[in-house]
Each structure stands twice: as structure tokens, then as C-alpha cells.
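Dropping the structure in here first, questions after.
What you see is the complex with one protein chain gone and the rest in place.
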Amino acid sequence: MSPIPPPTSAMQPVLRALRLPQFGWGSKIAALVLAVIVVLTLLAQWIAPHDPLTMNPLARLKGPIEGHPLGTDNFGRDIFSRVLIGGQLSLIIGIATAVVSVLIGLVIGMVAGFFRTADAIIMRMMDALMAIPSILLAIALVALNGPSVGSVIAAITIPEIPRVVRLVRAVVLAAREEPYVEAAIALGTSMPKILVRHLVPNTLAPLIVQGTYILASAILTEAILSFLGAGVSTETPTWGNIMAEGRMFFRIKPELILYPGLALSLCILSINLLGDAARDMLDPRLKKRAG
Amino acid sequence: MLGYILRRILAVIPVMLLVAVFVFLLLRLTPGDPAAIIAGDMATPAQLERIREAMGLNQPLHIQFVTWLGRLMQGDLGVSLISNTPVSAMIADRMGPTFAIAILTILMSVAMAVPMGVLAAWKHRSGADYAVMTFSVLGFSVPVFVIGYLFILIFSLKLGWFPVQGYTPVGSGLGAFLSNAFLPALTLSTIYIALIARMTRANMLEVLGEDYIRTARAKGAPERTVLFRHALKNAAVPILTVIGSGFALLIGGVVVTETVFNIPGIGRLTVDAILARDYPVIQAMILLTSFLYVLVNLLIDLSYSFFDPRIRY
Amino acid sequence: MFNRLTATLLASTMLAGTAWAETTVKAVMHSGLRVLDPVITTAHITRNHAYMIYDVLIAQDSQFQPQPQMADWAVSDDQLTYTFTLRDGLTFHDGTPVTAADAVASLKRWGQKDAGGQVIMDRTASLEATDDKTITWTLTEPFVPMLDMLSKQSALPPFIMPARVAETSADEAITDYTGSGPFRFVEEEFQPGLTVVYEKFDEYVPRDEPADWMAGGKVVNVDRVEWVNMPDIQTAVNALSGGEIDYIEQMQVDLLPLLEGDPNIVVEKREPTGMQTMVRMNFLHPPFDNQQIRQAALKAIQQEPVLAAMVGNPEYYQVCGAIMGCGTPLGSEVGTETLTQGGGVEEAKALLEEAGYDGTPVVLMAPTDMVALATQPVVVSQALREAGFTVDLQPMDWQTLVTRRASQAAPAEGGWNIFITNWMVPEISNPISNPMLNGRGDDAWFGWPTDEKVEELKENFIDATDAEAQKAVAEEIQAHAIDNGLLIPLGQYTLPQARRAGITDMINSPVPVFWNLQKAE
């Protein structure tokens, strides 16, 4: 009998995914960049040299000058402070969208995956929702409900839900064919319990990966909504609306797009890279080949 | 096969019906009174009421829906509230540019992305792989309007290779069309290339691990033959699928690029309509883009059997 | 439905672009044209469109004086009867001659909608065509500004349409775009919000006098004018640099450096007076139902930061406290020292204290998609906050604002407290037509002030017989309007136009027009 290795945690696959040393150098850099961005935005209140809203229209669109390391915008506000603080809402919108869409998608996907009767109806609705181009849906929702942070989050979340539902449903459909689920049925485990105890954990890994992609794309979508005039108010800076406001001055003062754009792109790039790395780690098909 | 196509087409009906319900509810249950917009600056409450009456906005919601759907069935998309022009004419007018640029984008993207993905999968974990992956992640990470501005700055203003804006129909000559359409298509392509290259890479990686690839190598087939003859065709179906599902992304991108490059397409028409609360136009546009999405995906589904003989209907 | 679409779609992809006429002027206007009926909207783009394809009876020259255009006029000694005589050679675009009956029908439709027109109609005994060429308009009492009203450039000049078109209800949009102006509307090429195409109307007979603003001979020297809407001003600037377009009506001042040093491009102010931007408060709901608090808001704001944020370069804006515009005959700056020079914040705080302001949030509507109105709310909200107001800056798109400003509901229930608007100076230079000075409660402009004093003063103005007396009344109106907070003027600005150097002889009127200009090849 071969020796049995010591016990490990129940979160096996997740921990394996999060164990950075297994990642390539690209992912390590990505994790580092993301950490720096998150720390900077978290501490923005203390780091930022100026209030992001204090304006001085008479000193507008200035290049880097004393006290304004990245210059000022068209209201004479400090770009550096705005980019720092702007990260907060961008990240909040991204995280909120990811969490909400994953949770709602999880519940709907579970129901669709397990109850054949509900499946057809739910999936047709999801098909319909997916058929509506998400940007158009989002602009319409924001334009019609007013561009508050809440409606921006809702507008970005709703189009993401069908994708999560499909993912969860696929995982559930695959998992319910697994022998251990059939064994659980044979052991007299009730359906809700099977759902929660056996199937939900299966969706965890793909949902974490999907969540990172949603997080990244939500931050990007927020920027595009702002660009199209359906974003959050300029009084609450986000990377998106800083760029949207600054796009008018792209050729005069490219810093207005450059710096928030750089922060946004670096952030999304890192999240996407980490998501990819997590997927490679969690996807058994790819793992098989790596060995 | 015919039966399958028929069934698939029938399956489109409930989806489109649901889209119609979504669209209708979306517009009717949210604030914004089309009557107030039509009435203009100087309207009195009595005038508003008259306009509401005339537009049928006073009737119960389900009656309004049925009326609207009935007209829709007869091909009547209504008349723009703002400009008083028939919506179908407006759309027909503006579809050409969007359509042409979308096709160009897809062609360019596939032409670039598939070889990139194949290379990345073949040279898995090599410098080329990382380069392709980094590029394709970048494609997802930079907002499309930033890319558009950069391209204009570099290719139009600095290098003077392309005009900065505008649109020339294909009919005026391919060269003229391309000189206008190339940059917007390239801008739109970035995200599409990213998507397709990733998908190609992932599927090629999977296919390259299949037994029949080993068989091909055991036959002494050179790598080129293994990649393009044996592997790519097997990876084609998921690549096609992503082209189809990426179509929604394309529409989103179109909205932005049409603004940046000033192209008279349906993307801008839609955004303008949404911002102006031009309900008939919004409804028609969302229905139309959804229908196109469903149609494109249906066509793609049907084309699977061309690549994979196992798929027969 | 979709079959038809697909067919047209293919056709429009494949079809060749329209062959250019010999000289075409491509112009980027300040906004996209969507509404084609100049009577039902006050949108400037629609007015500009109307000037292209319609003609007017009498028109204003650069001295703000009425001049004959389609018609000469005579006034009876009792100032009650006006007789207009159409000149020869006037033809509609469909070839039929313009008759007095057409003019009467057009004037009547206009009279139902236009604020000034309504005032005249209130005093009209009869308006009729006495023969094919003669229009006789009889008033019940003398009305001094009669000719000024009929010749005004904005907001609603009386354009002359065929009678069959003018018979359309004033609540409905017209669908027949036959005009009598120097250009013909090319309906087949119209793309709402995007492109409008005009062709020279060959049968148009211009007057012999040289063109002077809206008056004089409208001689067309180009074959075709295309108005293109570009949603992004940078794109327009790029296109102008590249020679892809000829003209930009309104340049973003901040972008001027991009065009500097290009010998092929001329940047200039089109007309001297420009626009005025101003704050409007809602008199129906707290806190601005209180005069002291309105006054506090006025004291809290200073014009310069607003203008700087909006325009940037001081060359193109002017600090100006005159509610009827600086540089106009009636402009007076009484009572606006804090607006123009600042230093009112302490006073504002004191006023708020005195009025017992309880921190009720002020709902400030901020349109995000209108460049000319996007920055002011941000600066104003900051200023109000500094004075102690609680401000709820609500960003929204312009159409939402348009819908919402019509609501008399409480701010918390879909109403509003404050928003910012712009008017062309000629539109506000006269207290009668200045919409901000209407104090008739529910019949007043959005904000609905009930202000009997201002109405009384306006009566005095109408009765004033000479310019001196008018000016004196105007000064009283200014003092009262500022004191009561009917509006808070934020200053004047001009957005310059930019053109290719090859475009010459443009008329520098407030309304951009395309007759007279030449295009060098």
C-alpha cells in the first residue's frame, strides 16, 4: 500500500489556483501590479495631494506644475488625485458587477441546470438577453434610469448574467452526471442538498475565473458608457469618466486620457492575466497536457 | 438537415418574442415621457395630453404591446418621434456603412487572429506564445476609443496614410472604401483579434493533444500539415462559435468607433436615439441588432457541419 | 420587415456615392438636424435650416434694424395698420409663385407658437391677404416692437411656407419641405441627426442690395451645401485640418491651438454678441421659493470660473452682468458686482443664515451630452456648496433634462431646483421677447416665477416712446430681475468658427448662413 500524503484543505482547487509560486513570471508581475494599484487606490484619500473635486478653472489644462505632478484638467482639478480616487469607484463598480452577476447567475444557473422544466424557459430568456447587445442595453438602462452608480452597476451586471448562467448550468449538467453525484443520490441525499453540497462547489473554480473576466470587462464597460455619455457623474471620478471628459482634450492634453487609461489598462491587464493563470490552473484539460 | 434548419428557425421566434417583450418593458417602465419631448419647449399640459392620446400612450401596457407587436409583424417599425421619418428608412439608410465595416473587421480579424492563435498553440509556452497572449489580453484591456484616437494620431495625423474620418461606400471603389474603412475596422479588430486568437490558441492546444494529432505525427506529417490540415479544421467549430458570440461585442465596438471616426452607421443612430428618447428607433434598433445576433449565430451553427462532418442534422 | 431591410442594406453598401456637384461646401454644424419644422421647436439648428430653405418677409440687418426682404412695408399714421407688399419673382421650390395668402397662413401658424407672435396676435384685429401681393395686418392698439418682432432672427422668425403646408396644425410637425429660400432641401439625402444636403435653388431671385446679416441679397455662389454632424469636435478639427470639410460652426476654444499656424485655416468670431449662459431657479419649491435664498445663490456665484471652465481662453468670453446682454442697446449691469467681481460668498452665507436655510438639498440638473452646458453646473455646484448649500448634482442627458425641466413636481419627486441654459444675445436683448423675464407664473418659462412687478415694468417698456425712455425702463427691469433672482447671468461667450481659407465672403451674422460665400477651388 503506497503511503498516504498528509491531509490538506477543503478548498484544494482554489488554493492551488491562488498559490502564486506556481504561476509564471507574467502572472507574478500582474499580481504585483494589481496589488500596487489596489493599495494606491485604497490609500488614495491619504496619498492624493488634492481634493479631486476642488477646482480652479483659471489654472486649467496646465502641464505638470508644482503641486500637480500630472497637471490639471479642464476644471483645473488635479489629475493625479483624480486618477487615484477614480480607481476606487472603477474598482468598486468592477467588483460589485462581478459579485452581483456571479451570485445571481449562480442561483439562476443552478435552477436551470437542475430542474428540467425551468430550464427551457430560463434558457430562452437568457438567449434573448444575450441577443441584446450588452453595450446598447447598458446605455439604454443608464440613459433611462439616470446615470447613478447604482444604475451603472445594474446596467453592466444584467448583460453579464446570461453568460454566468450558461457557465453554471453547463457545470451543473456535467457534474450531475458525475458518479459521485449519482452515488449521493443512491445514498439518499436530497436534491437541494446535492445541489448545495456537491454541485455548487464545482462551479466555484470556473466562477472565480469568470468573475475576474467580468471584473475586468465591467471596468472597461464603465469607461465606454462614460465615453458615450451614459456614465457616472463627473463629481465622482472614475477612470472612465476622467477619460471621457478628457477625450475632448486628447490632442491638447493627452495626459487626461493617458494616465487614467494607463491605470485602467494595467489594472484590467493584470486581472485578465491572473484570470488566465487561474483558468490554466483550474482547467483539468490544460493541466493534463502540461504534465 | 432541412428539418433541423426549420426547427432552428422556429426556435428563433420565442427568443425574438422575448427580446421584444424586454425591449418594450425596458422603454415603457423607465422614466422619460416621449410626449414631453415631442411637445417641445413651450408645451402646455393640455397639449401633452393630446399628444399622449394620439400616440396611444394612455392605453394599458398590454394593449400598447399588442398594438406595437401587430404593427411590427406587418413590417411597420413606426416613425421617428424626433425627425418624423419612417424608422425602416432611417435604418436602411444607415446600415450599409456598419455592415461593410463589420464584415471588413471580421475578415481582418480572422486573417490575423487565426494564424496568431495557431502559432501560440504550436509554440506553447514560448516567447511567441507569450507575445500573442499578451497582445490578446491587451486587446481586452484598452478601451476601444483610446485605441481609435491613437490610430488616428499615428496613422492619419502623423503619417497621413488615412483620412481621419468619414465613410465612402464600397460602390465608389474599393480603394476609396478601404482608405476610409481601414482604420475603424482595425480599431474594432483589436478586441475581436484578441478574442479569436485566444479561442484559437485554447482550442488548438486542446486539439493538439488529441490522439489523431499523434497519429498524424506518427505518419510522418510535417508540422505545417499537422497544424493546418489536421488540427485547425478540428478547432474550427469553437472558433466559429466565438466569432458568433463576439458579434455582440462587435456591435458595442461599432457604437464607439462610429463616433470616433464619424461613420454614418446604425451604431450612432442607436446611441443618438437612446439619448433623444426616440422610442420607435430604439425599439427597432435593439430588435434589429438582436435579430442580427441571433441570425449570425444561427448561420454559424448551420455552418458547423461544413467543418465537422460529425455534425449532421 | 427584415427582408426589405436586407435588400436596402445590400443596395446601400454597393451603391456608388452620389456624384458631387461642382462646388460643394461641407460644414460641421453645432448639432445634428432632426426636427424640420421651424415652428414647433426653438432649436437653433432647425432655425438655421429654415433660413436655408425659407425666406422671411422682413429681416434684421447688422444694426438690428428691420429691412425689406420678401416684402416692403408701410405703417399707417395711427400705428395700427401694417401693409406688406411682396416683391416680384418670388417662387416656391415647386415652381408655384409665393402669394400673400401663403404669407398670411404662415404668419398665423407662427403666431400660435412664438412668444412674441402671441403678443402680437393678442393685439391683432385682422390679418389678411388683400390681393396676391398685399398683406394687411391691423392691430387693436399700437405696438412699437411690431417690426422688431417680425424681423427677429431668433428664436422663432416667421418663415414663409406654402399655404398648404402652413395649414398644418401648430401642434403637429410639417411633412412637406417646400420652401422659397435660396436653397432647396434635398429630402432623399437627409439623414436625421447626421447629414443634411441643400442644393442651390436656381429660380431664387435675390434682392439687389448687398447682403447685410439676414437682410439684403441672398446670392448663392455654390451648388451644394452639406451639413455634417460630428459627435466629436476633435474629429471635426482633424477633418478640417485634413481638408475633408470646409467649415466648423462652433469651435471648442480649447482646441484652437491645433489649428494655429495652419495657413489654410482661418479661425474667427462670427458675430460680436455671442451667447449668454445663465442659471434658472425653480420658484415653486423650497429653497428657491424664498427670495433671500435666491439672492444667496446669486451672491455665491462668480462668473469668471464658470466661463473659464467652459471656454478657457479669455479672448472668447466676457464677464457680463447684463441680463439683456452686454453690447446691446439695453444692456445694463446694475446689481451684478458680486457676479462679475466676486466676493459675495460671505454675504451669501449671511443671507442663508438669515433666511433660515435648513440644508434642503438643491437638485441641480447637469446635462452631460451638451458640450455648451456640461461644465457650468459643475462649477456652479461647487460655488453653491462653498456658500453653504447642500447640492445634489444630478447628471443626465439633455433630453432627460428637457423632459424633467417641464415638471412642476417637487424636486424629490422628479422635479428640480436649478438648471443652466444658454440663449443667443439677440434672443434676450429685448425684455418683451426675453423668456427669462416672463413673470406670469404657470405661463412663464420653466421655473414659473410669479412676478407682477416685472410684468408691470414690461408694460412700461412697451409704452415707452423713445430709446432713452426704453433704456431707463430696461435698467429698472435689470435691477428688479437681479434682485428677485429671475435669473443669474453667468456671462457671455462666443464660440469662434473655423473655415478653410478657400471659403471667403461669409456673412458674420448670429445665424450662420451660406449665401454670399465663395469657395475657391
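General remarks:
When the chains are written out, they are named A, B and C in that same order, and each has its own residue count from 1.
The working rule: contacts are C-beta pairs under 8 Å (C-beta built on N, C-alpha and C of every residue); 3 or more make two chains touch, one makes a residue touch a chain.
Here, contacts and distances are computed from a predicted model.
Per its UniProt entry, the chain excluded from the display bears the name "ABC transporter ATP-binding protein", taken from "ABC transporter ATP-binding protein", "ABC-type glutathione transport system ATPase component", "Acyl-CoA dehydrogenase family protein" or "Cytochrome c oxidase subunit 1".
Within the whole complex, touches from the chain that is not shown fall on A, B.
Among B:P60, B:G127, B:G175 or B:G220, only B:G220 touches the chain that is left out of the view. Although one chain is not drawn, its touching partners on chain A can still be listed: residues 1-2, 4-8, 10, 12-13, 178-180, 182-191, 193, 198, 201-202, 291.
Mapped onto chain B, the footprint of the missing chain covers residues 3, 6-7, 210-212, 214-222, 225, 229-230, 233-234, 307-310.
Throughout what follows, only the chains that are shown with their structure count from here on.
Chain B has the Cα centre that lies closest to the mean of all protein Cα atoms in view. Averaging Cα coordinates per chain places chain B and chain C 39 Å apart. With centres taken as mean Cα positions, chain C sits 46 Å from chain A.
The geometric centre of chain A is 22 Å away from that of chain B, both derived from CA atoms. Along chain A, residues 143, 146, 229-230, 247, 250-251 each make contact with two or more other chains. Within chain C, contacts with two or more other chains are made by residues 232, 234, 369, 397, 400.
Within the complex formed with chain A, the residues of chain B that make contact are 14-16, 18-19, 22-23, 26-27, 30-32, 130, 133-134, 137-138, 140-146, 149, 153, 205-206, 209, 245, 248, 251-252, 255-256, 259, 270-271, 274-275, 277, 282, 285-286, 289-291, 293-294. Listing the residues of chain C that touch chain A in their complex gives 232-234, 237, 252, 254-255, 257-258, 304-309, 312, 366, 368-369, 371, 375, 378-379, 381-382, 393-397, 400. Those residues of chain B that touch chain C in the shared complex are 31-33, 36-37, 39-43, 47, 50-51, 72, 75-77, 80, 82-85, 88, 90-96, 99-100, 149, 152, 156-157, 163-166, 168-172, 259-262, 264, 268-269, 272, 275-277, 288, 291.
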